[in-house]
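Read through the structure below, which is laid out as structure tokens, and then see the notes.
The complex appears here without one of its protein chains, the remainder shown in place.
Labels run A, B and C following the written order; every chain starts at residue 1.
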Amino acid sequence: MLTRIAGGRILDPAQSRDEVGDLWLQGDRVIAAPDHGRADETFDAGGCVVMAGAIDIHSHIAGANVNTARLLLPQQHRAHASRPAATPLANAGWSTFETGRLYAQMGFTTVVEPAISPHHALHAHLELADTPVIDKAILAILGNDDFGLGLMRDGAGPDAIRDHVAWTLQSSKALGLKVINAGGVAAFKDNVRSFGFDDVVPRYGVSSRQIVKTLQRAVHDLGVPHPLHVHCNNLGLPGNFQTALDTIAAAEGLPLHLAHLQFYGYGAEGKLGFSSAAPKLAEAVNAAKSVTIDVGQAMFGQTVTISSDVLRQFSARAQARPSKYVIIDGDANGGGVMPYNYRDGSFANAVQFVVGLELFLLIDDPYRVYFTTDHPNGAPFTAYPDLFALLMSRDVRAQWLSRLPAEALAVTTLASLTREYSWGEIATMTRAAPARLLGLKDRGHLGPGARADVAIYRPGADLAQTFRAAVRVWKDGECVVRDGALTHYRFGRALRVSPQPDAAMTRRVAEYYDARYGLDAELLSVPEAALPREPFETVACPR
Amino acid sequence: MSALITNGVAIDDTFAEAFDMRGTALVITADSAKWALQAATTMTGFATSVIACGCEAGIDRELGSLETPDGRPGVRVLLFAVSTTELQKQLQNRVGQCVLTSPGSACYAGLDVGEDRLKLGAAIRYFADGWQIAKKIGERRFWRLPVMDGEFVCESSVAMTKRAVGGGNLLIMGATPQTTLAATEAAVEAMRAVPDAIMPFPGGIVRSGSKVGSKYKGAVASTNHFYCPTLRGAVASEIGPEIGSVLEIVIDGLTSEAVAAAMRAGLKAIIDLGPARGALRVGAGNYGGKLGKHHYRLRELTP
Amino acid sequence: MSALTFTLRCPPPQRVDLCALTPAQLAGKSLAEIAALPIQTNRAPLCVGDLFALKDGERGTIVFEGGAERLDRLGAGLDTGAIRVIGAVGVEAGRGMSGGALTIEGDAGPYAGSGLRGGVLRIEGDAGERLGGPRAGETEGMNGGLIHVAGHAGDRAGDRLRRGFILIEGAAGDCAGSRMIAGTLAIGGKAGALPGYLMNRGTILLAGGCDEMAPTFGDCGVHGLTAARLLASYVETHSPNLAAAFRQPLRRYAGDLAALGKGEIFSTTT
Partner (left out) sequence: MPVGSEASAWIAGAPAPFDAAVAEAARLLGLSAAPVFAHLGADVAGLREAVLLAEQVGGVLDHADSPGLLTNLDSVRESGAMLTTPLEAARADLVLLIGDGVFDAWPDLTPRLIDRLADGARVVWLTGSAGGRFESIAIGTGVARLAALGRLRAEAKLRPLASTPPALRSLAQSLRAAKFGVAVWSGADLEPLAVEAIHGLVRDLNETTRFSTLPLASPDACAAETVCGWMTGFPPRTGFARGRPEHDPWRYDSRRMIAAGEADCVVRVDAFASDAHIAIGLGEAPANVRFEVGRPGVDHDAIFYDARVGTFVARPAASPAGRSVAQTLAAIRARLGGPPC
């Protein structure tokens, strides 16, 4: 099957291409224009923008904590439409099927679930396998687990740490490694109620800084393309920008990714003791070239926060709306699920909203700032189209700002920012940059050989609507979205890295599981064969 | 100044000049009329003039047990101040110190409709140190504060009107202090029957009528020397030789109509009493009509 | 003009969902359109006209002649107007009502008045379990308005009650007022065991005693409370009997001390 997408504006920052022209797809790949030029199918993309499928590097779409959130909030996600025959359960209120459908309709073709406890990796992969259309991946969590902290406590060398990370990535079939409130969650198990970057975990005698730096080094040494993905300490607290600054400084030239930086952009200025510190953070990020961040934009409305930062979720429990929460003391990180309502009349929520936008607009390099709402923590991913519009239009921003409390604007700088993201910058931030960050060489661009993941948008006056409903989306060369609606299912694969741990580490882990749990460590790993279809695609670790 | 003479009483061709105020009303109940009145009297004490008391307050009327929310005897009191902030402060201080403290009392909104609402129970509930309980009954919300004789029930909020008027007045002039007082007392008694209006001074009467300003720096008001009989020969006096004593009645009302009605009732009582046992002349205080937006012409109020 | 009348033709062959049949939703609809509204809850198609004979009338006043235990969600979402049912109804009668009046001249199933926010629900027969209570997964039950049951009520009447009044003339089942958040629940007959279990705030009146008080309610003695007089005045028009009970000297039990402990049970059996 040879497909020609004709006469669209091809926007491919990775190839420095921005021109009206044709794009050719054959099988599951983008190809150079063939000599004979006769397509089986031609789509007239005149007036449209043609981009690679978008990539979301941080969105909580699957796994035990997400499912707990579904079960916790039955009233919040009722289905209101019956399903179309060709897409079972796609209109269920909050299903994996609906997740795949909604992402595809926005032109997203790859999504990373960024926080999976290794013991729940199989569950997460099962959910991802039931998430149609998109490719997906998980990041495995370490940094609060007894085995890993024990290695650090006992002074294990970098090789042992590296092998443990490799074992974990291999066992959980993950694309990368995440650390969440490093040491803080473990400390909470000993009833510690606040935990900073240089605080020391009881029983283990290691600080958060040591944990982050140790794991950062291990990930780097393994050659895993995606740098350590860090959820810092002190999330959500006034004055916590200092924690983020300290963490950025601790990168010391090695790659490090800071997740949902918005939640760390808070000063303690102003009469309410809460203000935007986004300019300070943006300055630090601009200067630290080895650091990447995603924003975790907050948008107004009802949502639910899902986090493996158990300490943070517990500390914030009084803010749950509706008033209920689940806190899980897990085998390592566990999780916390708490419904929350961001209100535009709330001073604090308005500051959060503004901090995110400030970070987007003040960080210069679109290759180092990633587009996320930390779905669903800042907002559901379905809010992305509105967020694109906010970034691309000062007028849209001005309209939103007019609804916010004046006190909130007084402790922020957003009103003075004039930058408007170009289509090219949006394409970079959502395609070229995340593919580079995750080491996905055949995604995020439209050069010959690229995977035929293509999204086409028809720019209109309403930018949010433009991005909400892609005109066409191809996944692996198959057209799955027409005029903003998913036509049928196909199932993508989970992307993973496959570093080989030293056999000695495998033995050591096995001994640990036997001694501590009386279980075979293999019981909690993800066997490839157990999953349906063709579950995994391995991403190379170049080192 | 030409005088209209009615039943021998001269009514000056002048007007009382009054000002916009913020006003509200409370209903205070207790197990007996005696204790309802006690609480009301205490909370409206030292509330003669906003100049020094923060607010002007008084008893509007006593209520029978069929007229109150809890079926007990009650008293309706009115409070007036020049700003919402001040009225709020006075309300919570006075209810907190004088009603909350009074045996068996309860306190309800005496005004349901207004441009704004003031915190009532919502402001003093913290006295209960966490033991306070809110209770919503229909559209009304009450706070219940455990106290040593049971519970103090206090409505959460009360309406406030911005259409209240303060400073309606009558100047009652007679031959002797005795006849002047008799006429003024008669007027006050008649005026008390008028709803939505109070006379905040002692017994409704002020003998030290004031003018704006003073020779002393910082004082905003001083004695109204134009009406002081003992200065008659020393100043450009407003009173003739037949006047030996002047008393004033100041009226605040939730509406301008209430102030006018009170003045009308007072004038009628004075005229009905006649000059022999009462007043020779009735005037009113004003500032030339430039300061207050409400003008009550005595001639128009004379029956 | 007389009321729009739905006369039950036959026992319902399946449970039916009648939430579409409220004055606001039927306003402007022709009789034929109303008859064609789907009400089935399984795969067998069933329309209003299949189950009911319709007699045209004013849309603001609706009468159901004949009831059945399978008539679910009758009057759910009612916001204005009046619905009268001559007969029994199934689950969730008047769920989420925000105004108007729903009168059931018969028994109601479980979850009657669930999540009521306003209006008056009157049940002349008995009510099933969880009267006014939340559906599974909701954090709040009834949030305003008034429910009056002439007969008895099942277990956990007033579960998670947050605002408004539930008046039960007859007996109530176990754990009446469980998990109450606030509001007022008055029971004329005898209540079952552990009224007010885990209640945080709110008032329960037991005019006929109960099978067993929870040990986590503290006896605060007998009082004539002004607040009870206020409640009596409000309840008077709906239930002179319960109003009279509120005016009696009442023993006050504070609780549930296992929970927030700011609720109370008033008992007339001093």
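Going forward, a residue touches a chain if its C-beta (ideal position, glycine included) is under 8 Å from a C-beta of that chain, and two chains touch if they have at least 3 such contacts.
Please read all numbers here as calculations on a predicted model, not as lab measurements.
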{"item": "Interface partners of the hidden chain - shown chains only, full complex considered", "value": "A, C"}
{"item": "Residue among A:Ser16, A:Asn191, A:Ser402 or A:Thr418 touching the omitted chain", "value": "A:Asn191"}
{"item": "Residue, one of A:Leu122, A:Ala316 or A:Val539, that touches the chain absent here", "value": "A:Leu122"}
{"item": "Identified contact with the non-displayed chain, of C:Leu131, C:Ala214 or C:Ile265", "value": "C:Ala214"}
{"item": "Touch criterion as defined above, residue of C:Leu31, C:Cys47, C:Ile86 or C:Ala193 at the omitted chain", "value": "C:Ala193"}
{"item": "Residue ranges of subunit C at the interface with the undisplayed chain", "value": "14-15, 40-44, 72, 91, 110-111, 134-139, 160, 174-175, 178-179, 193-194, 197-198, 212, 214-216, 218, 256-259, 261"}
{"item": "Footprint left on subunit A by the chain that the document does not show", "value": "62, 64, 66-67, 70-74, 77-83, 85-89, 91-98, 119-120, 122-123, 126-127, 130, 188-191, 314, 317, 320, 323-331, 334, 488-489, 517-519, 523-524, 526-527, 529-530, 532"}
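The working rule: only the chains that are shown with their structure count from here on.
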{"item": "Category of the chain touch graph - line, ring, star, complete, other", "value": "line"}
{"item": "Most remote chain, CA-based centroid, reference being subunit B", "value": "A"}
{"item": "Computed distance of Cα centres, subunit B from subunit A, in Å", "value": "68"}
{"item": "Interface hub residues of subunit A, defined as touching at least two other chains", "value": "none"}
{"item": "Of all residues in subunit A, those that touch subunit C in their complex", "value": "72-75, 322-324"}
{"item": "In the complex with subunit A, residue positions of subunit C that touch it", "value": "135-140"}
{"item": "Subunit C-facing residues of subunit B, complex", "value": "29, 69-72, 106, 131, 133-138, 142, 144, 150-151, 153"}
